[in-house]
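Only a single protein chain was left out; the remaining protein chains are all shown in position.
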Amino acid sequence: MITIRNLRYRILAIDDLEILPGITTIIGPNGSGKTTFLKLCSGIALPDSGSIIIDGLPPRESEIGWVNEFPDRNILFETVEDEIASSLRFRRVPAQEIKAMVNACAESVGVIHLLNRPMRELSGGEKVLISLAAALVHKPKILILDECDSHLDAERGREMETVIHTMNPYYVIRCTQNVDSAILSDQVLFFENGRIVHSGTPGQVFSTLKNTPFYPMTWRVCP
Amino acid sequence: MKISLHNIRAARQNWSLEADATFTEGLHLVSGDVGSGKSTLALLMAQQTDPLEGNIHREDIHSMMLSFQFPEYHVTGLTIADECESWGLEPDTILPSLGLNLRKDDSPLSLSRGELKRFHLTCVLAKEYDLLLLDEPFSSLDCYQKTCLRTQLETRSHGITVIFSHEQAILPRVSHIWEIETGKLIDCGTPPDALMQWHHIPKIIRNLIKSGKVPKNISPEDLEEAACRTRE
Partner (left out) sequence: MQDPRIRVFSGIILSLAAFISIPGAAAVFIWWLIFTPVRTQLKRIRLVIFMVIVIALFSLLLELTAGGGGISYFTRMMVIILIGMWMFTEYQPGDFLKLGTWLFGDRTGFELGMLADMGMQSLSQLNLDFDRIRLAVKLKGNQWSIRNLVPATLVLVHGALMRAETTAELLAIRGFTSGGSLNPEFSRTKKEVIAGVFAIVAGLITVFPVSEFFILS
């Protein structure tokens, strides 16, 4: 379990929160603190006060995979193979093992045919899938996705969902403006002005958002 | 007022695009997968790149704007106020409606992605253009902002507006639907007939049609109206 107690950072103020294993989707207006929260969960930022503990460890001691919103800002290296291999190389996994792990991950994500391509030749959707592969190759405990579906078409979005379910990290915490995709989550958190205003199962949270644009269109037309 | 693409062909390393189409006054939606060439088509229509073959003919179009998917591509000003002025707009008129009047001396790139996109779209939509091309205008916006944008687009009374988008839920009522499929720009037609030809149709609308409920158009209200209609 991820336990958050008395967290304070910038506009964010969370007194008490528990995130269970599975898929947790974070929704809410822009500027409500969603990205800030994700950065704290990933260890990119440190809270001013309070704590985030992931199965007994702070975020910086946990294995994390991260994909942010912009396809071009998730890239460190210019070739697909170098990009996917990066986490393994930085962790000093023996070079002979890296090739096999990269190929296996690329196969699972469905990008094995792109391995020898330069990143700049890829479409935005392909870049997101490569970033996902790079985030998953070292088999992280937590996968954090910051609106990385916002520049994907429906087909690529479905591919991404399939990859996440196939690779099955213990925790997936993702932020999205595609509220319909949150219907299948295990837990939904609705942020507003730096606070979690609603949390619970999709049914519980969305029942409070019925007359807002955050209510899933799927349920609006097929209740 | 119209823009006609005559036997246009464009190509990059891994794809090619053919288009033979005419866009008249109204709100058009061009859908297609990421990497299918929507942005290139937008650049062609804005005459910011040349096709390999074919030509583009404009009739009665005296003003044009192209809005890119990523708003930082449009930033030319050092401050938010400068950026406003670069669009020929008064900061004191535009910034208060966005809650940015206290930040007018900040760099536009210091805004969050949603703020920058909203700022950019406000500047774009503050003026009238005979031809307005919007590449993925809904991306980076939250659900409230998408709803506002949708309303603003629907209430545009002048000119040709073309939205290039893969948005699936919050769409405006459109006069014409197009899609890029297997390297070709295909004219699906006008709703509701267009919905039958549309391969990139959002799953929600497809499910409605499968159950015999054909919406008149693609806005959320049209979908709800179709859903309710059958329940009577």
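As written, the chains take the letters A and B, and residue 1 is the first residue of each chain.
The criterion applied here is as follows: a contact is a pair of C-beta atoms (placed from the backbone, for glycine too) under 8 Å apart; a residue touches a chain by one contact, two chains touch by 3 or more.
This is a predicted model, so every value here is computed, not measured.
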Quick one: which of A:I64, A:L132, A:M167 or A:V221 touches the chain that's been left out? A:I64
Can you tell me which of A:R10, A:R91 or A:H113 touches the chain that was removed from the display? A:R91
Touching the absent chain in the whole complex: find that residue among B:S86, B:T147 or B:N207. B:S86
Touch list for chain A against the chain that is not drawn: 39, 42-44, 64-66, 68, 73-74, 76-79, 82, 86-96, 98, 118-120, 134, 138
To test your reading of the contact rule: which positions on chain B touch the chain that is missing from view? 46, 48, 65-66, 68, 72-78, 82, 86-88, 107, 109
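Rule of thumb we're sticking to: only the chains that are shown with their structure count from here on.
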Whole-Å distance, C-alpha centre of chain A to that of chain B, is 27
So, in the complex, the side of chain A touching chain B is made of residues 28-31, 35, 69-70, 121, 123-126, 147, 150-156, 177-180, 212-214, 217-218, 220-222
Chain A contact footprint on chain B (complex, rising order): 13-14, 32-35, 69-70, 112-115, 118, 136, 139-147, 166, 168-170, 200, 202-204, 207-208, 220, 223-224, 226-227
